[in-house]
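So the structure is just underneath, and the comments pick up after that.
All protein chains but one are shown in place.
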Amino acid sequence: MMEEQRYVLELQHISKEYSGNPVLQDVSLTVKKGQIYALMGENGAGKSTLMNILFGMPVIHSTGGFTGTIKISGEEVNFLSPHDAMEAGIGMVHQEFMLIPGFTIAENIKVGREDTLPTLPSRVFGPDLERLNRPKMNADARVALDNIGLDISEETKVAGLPVGYMQFVEIAREIDKKNIKLLVFDEPTAVLTESEADQLLKVMQSLAAKGIAIIFITHRLSEVMQVADYMTVLRDGELVASKAIADTSAVEIAELMVGRAIEKLVDDDKNTKVSTEQNEVALSVKDLYVDMPGETARGVTFEVKSGEIFGIGGLAGQGKVGIPNGLMGMFSSHGDVEIFGEKLNFTKLGNALSKGLAFVSEDRRGVGLLLEESIAHNIMFGAMTTKRDYLSNFGITKLLSAGRMNRHAKDMIKLLDIRCVGGGQRVGALSGGNQQKVCLASALTMKPRILVVSEPTRGIDIGAKKLIMEYLAHLRQEEGLTIIMISSELAELRSICDRIAIVSDGKIEDILAPDASDAQFGLAMSAAAQNSEVS
Amino acid sequence: MGTNLGKFLFKNNVAILFLLLSVGAFAAANVSLPFLFEELFTRFSRNTFMVLSLLIPVVAGLGLNFAIVIGAIAAQIAIFLTVLWGGAGFVGVLMAVGMAVPMAILFGFLVGKLFNSMKGTEMIGGMVAGFFSDGLYQFLFLFVLGGIIPIANDQLMISTGIGVLNAIVLENSIHHGLDNVAMIHILDFAFFASLALSAIMLIVRGVKKQPLNLKQPAKVVLPLAVLYALGFIPAVGRFLSADRLMLFYAVMIALAIVVLYSLYHIIRRKESEKPTRFILYIVGAAVVFGLTYIPELERSLMVVRLPVLTYIVIISLCLGIKWFMNTKLGQNMRTVGQDRAVAASSGINVNRIRIIAMIMSTSLASIGQIISLQNIGTMATYGSHQQVALFSIAALLVGGASVQRATVKQALLGVFLFHTLFILSANAGQSLLGNAQIGEYFRVFVAYAVIAVALAMHAWVRKSNKQVITQIDPRVAATAASAESK
Partner (left out) sequence: MERALGALKQGAKDFGLPRIIILAFFFILLLAAALVGMDIPWLISDVLLRWGMWGILVLAMVPSIRSGIGPNFGVAIGIAGGLLGALVSIELRYFGFLGTLDPDGITFGLVSISLAVLLALAFSSLLGILYGLLLNRVKGNEMIVSTYVGFSFVALFNILWLLLPFRSSTSIWPIAGQGLRTTINLVDDFGRVLNNLFRVEIGNFIIPTSLLLTVLLFCFVIWVFNKSRYGMVMTAAGSNPEYAKARGINVNRARIVGTTISTALAGVGIVMFSQGLGFLQLYNAPMWMGFSSVAAVLIGGATVKRAAIFNVLLGTLLFQGILTVALPVANELVPEGNLSEILRLIISNGIILYALSKARGGSK
């Protein structure tokens, strides 16, 4: 019995599926008192789902719950809301700050849990009218701030604080809660400067030393190596490995995160790789900086040859998604970019489009589609605006040619096997995979010279995934289209790309052949960790 | 110091602009200062309560409450019933308030519910809800009353018996019901009420075997007792038996309080604190006292007579709001107003807080309308409520408030500035452009334009802030969404 008590948290055989798709399968892990436990994995590996289950988030209950048991300090629990979890002594430090700028630090620490004193009206109308006990609030806040070594007045407003301090205020808020046993840090260093991150890690260590267990979710291998005692890697909802940090290395962890047997997504006879070495340069990118929040590119340089399928991979948050979005002008960017020898003008909206670059966005519903419009309308739209296609004369003006639009939509529906009632169906009513096919059809209708696809298989079923990948290979093989594919799934990139660039910390770390070893990919992806370890 | 001054000017740019505009209008309008003062203080006592009722929704993040019209409607239904049932004087006012507030609570609840289904568009929603309610109200007063519900009262009803008259004269009813309560009665009431409350408190403490802590009630009862005793001196008694207080005396009393308060703090201050602020207060009070020797100003101060109880009610509301903002509920409102997601994730029921804010605002607005109408003495059945939101909101904004931030101070300042301009613009238009009508239109224009500019500036600032915020943690967003859908 005493043995059991050593564990603050035990997750046993946790499984969860969303409408038939398993997202977590039989995951078990245990966290001891005072342990820093790193939870790692790519985006979509199941980390957030696991945390959602732990916190009793409504999204879990509204989708059919989960199987398995959760024990806190040896006792089985079943949280129905995040509030229950907080009552049981579990806290979360968010990546995005949940702070109110106009409040003082003390008010933020005590938000929703203010200390109060009774008043005459409160005796009549209830505790809502008790007045705030500010001296007590301030004193408690002071204690919490001292605990994490933050030397700043508790009466300062949060508004003017440096970003790094805000993270600490969040931590102070969590440890001010009584009986806090377990703290989850969700990518806490993502927005911090290096020295702030260092200080944060120190605070985590000192909290652990006080006996609080910590679950540390991060993509930064260096931090894991620096502070964690134990780590678990999730991949595709399964637990890949759990190891003590002392028994492993950064390279091994990176390998564990991305490595997997290559599924045959594309048959070899459909993707004969031809040498493109001699071809002209289709896209040349030099020193590209993209200011995309969470996916910043900091000086990316690469070249793509005509007729090539060029892959861009890397861990989430490292900046790979920023590259296509910057090229298309979605976020402010600068650098030297040439498309078939023509210089790209970043200040001119839609310049990349007019130079023959077509883009399938990773944000299908937000950027990729007009959900309220028909399939045919979505397919035709890009070509209509940029190439003035699908218009026919009508007196002094030109109007949409519904006939041509529908005929073309019909062709595309057949070609890409879009499952729908017809071209007139509303795109919003389609499944994810079919929506993605519409996005692809729309991009192809623009007859691009270079097709840029960002996360083309995210959130779609395996059948659609295979079809899309095969079609991309077919486009290159039959029509010589140059394709740039950005994906978090290394297996996908390795199954069709000629070369794969790995982005780490906003830069291209390495460009590898698809048949390079897992270790090489792991090394490139964990490069940022390696570098900081050396320095 | 220079930058501080710059900041001060920038922060109060709206108020300063209106101050200059008011001064200019006064110079042009060719009216006497006593006239201006008399008009101004009358309007102040009529409108301030209503303007203050706008503060709580701003704090709770609901923006400017264009739906206070609905509170005014509740008040007018209550006044109609009061007149019908013969309520008069101070009792009549209490009757009206007693009927208006429950109605306002119900209406506020409904509007709050409605607003929870249109988060982000509460202001336009509130305005439209106001018009919608106006339609229902007119239907009630023109067709239902007399048409469906028989009412036999030829003082109130149109001669055909169907529909209520355009104007209801409150002369023999609640006219000045609040204004005309003599000071001595207020004092008597305060003294005995404080005695009773203290007694109850002590008994409760005695029963619960808590320490009695006699000092606490004594602090309230003793000064009141002294004042009460003073009332028995014939001269003081004669002074107190009036229901109006000359503005001059009011200023003197206020100055005395400021000086005493400052002296108290200077003597009782801790070693570490500097007395600069309180010394400045005293200097300020001395300057104001000096100013009263300017003949024109002195005459103006002598002309204005303030209805004492009305002003006490307004001051109590100011203090009450300040007190309320320091309670748990007030703090929750601030939290909800600043960030609904944070509030929801800290276990605050966002929708409930928003509904409470609407109920409070609507109830206060209904009382505000009763205060206003008991002073005016005539109720324009189909008109008194219509412009309430427009002029109250404009006044609040003129004081320097915004869609997201509004304080008692801004409300008070705003009422003064806005109504100064309002009083003067017709005269100024007459003497500047030879047409009083232009002045009339100008002040309506100012009211609308102030609101338009404030709203535009708010949206502008919000837009530029939004670009900084990237995205909310999906887990948190989920909590917020679930908490809000409850």
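For reference, chains read A and B in written order, and residue numbers begin at 1 within each chain.
Keep this in mind: a contact is a pair of C-beta atoms (placed from the backbone, for glycine too) under 8 Å apart; a residue touches a chain by one contact, two chains touch by 3 or more.
Please read all numbers here as calculations on a predicted model, not as lab measurements.
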Based on the whole complex, identify which of B:L106, B:A218 or B:A456 touches the chain you can't see.
-> B:A456
Sole contact to the chain not displayed, among A:S333, A:N351 or A:N406 = A:N351
Which of these touches the unseen chain: B:W85, B:F131 or B:F189?
-> B:F131
For the chain that's not shown, point to the residue among A:V77, A:V281 or A:L400 touching it.
-> A:L400
Decide which residue listed in B:F18, B:F248 or B:F442 touches the omitted chain of the complex.
-> B:F442
Residue numbers in subunit B that touch the chain omitted from display = 114, 117-121, 123-125, 127-129, 131-132, 134-136, 138-139, 142-143, 147, 158, 160, 162-163, 340, 433-435, 437-438, 441-442, 444-445, 447-449, 451-452, 455-456, 458-460, 462-463, 477, 480-481, 484
Per the touch rule stated above, subunit A touches the missing chain via residues 328-330, 349-354, 359, 361, 363, 366-373, 381-382, 384-386, 388, 391, 394, 397-400
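We adopt the following convention: only the chains that are shown with their structure count from here on.
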Give, as an integer number of Å, the spacing between the C-alpha centres of subunit B and subunit A.
-> 50
Residues on subunit A engaged by subunit B in the complex (per definition of touch) | 48, 51-52, 55, 57-59, 81-83, 86, 92, 94-96, 98-103, 107, 111-114, 116, 119-120, 122, 127-132, 186, 293-294
Sites on subunit B touched by subunit A in the complex = 197, 201, 323-324, 326-329, 331-332, 334-335, 338-339, 341-343, 345-348, 470-476, 478-479, 481-482
